[in-house]
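Missing here: one protein chain of the complex. Every other protein chain is in place.
== chain A ==
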Amino acid sequence: MLSQESLQQIDREVAKYPADQKQSAVMAALRIAQVEKGWLPQELIAFIADYLEMPAIAAYEVASFYNMYDLEPVGKHKITVCTNLPCALSGGVHAADYVKQKLGIDFNETTADGKFTLKEGECMGACGDAPVLLVNNHHMCSWMTKEKIDQLLADLESK
């Protein structure tokens, strides 16, 4: 269900924990699976649980508790904009509005071509870099002026 490369990455994570604590690697394993497949269907979560010798429900609990796991399909590029108070004071909400306007979608929506999904994020721990957004969970973009948002969307569009 997952590529050899992903499985090797998961094995490296498992090795970080005591031999009888494989379940500790579930957060990393779900992340690795999501990177390969784009989102986490139930069968994939069950596969991860099996691989780590833990009950499927326990893996599902983790996948549904932490908000960066996607339990439904998302666009090719998921953009998460922080609108929490410190960011909002430096334009976080304006930046989010601008992305909405450019993409023609609201929060929790995906563009018709399936390229972009927009999410509202909670504090990313980078308030000094406001406005801040994440691309596909892992790449943080700081000080997002309208010009930089234009540039980012154009770059992602061509990918």
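Operating definition for what follows: contacts are C-beta pairs under 8 Å (C-beta built on N, C-alpha and C of every residue); 3 or more make two chains touch, one makes a residue touch a chain; residues count from 1.
The definition used in the following text is that contacts and distances are computed from a predicted model.
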Name of the absent chain as recorded in UniProt (options "Aspartyl/glutamyl-tRNA(Asn/Gln) amidotransferase subunit B", "Succinate--CoA ligase [ADP-forming] subunit beta", "NADH-quinone oxidoreductase subunit F" or "Cation:proton antiporter"): "NADH-quinone oxidoreductase subunit F"
Per the touch definition above, residue among A:2, A:26 or A:118 touching the missing chain: A:26
Residue in contact with the excluded chain [from A:6, A:111 or A:137]: A:137
Interface with the unshown chain - residue positions in chain A: 16-18, 21, 23-28, 30-31, 52, 54, 58, 61-62, 65-69, 83-91, 93-95, 121-131, 134, 137-140, 142-146
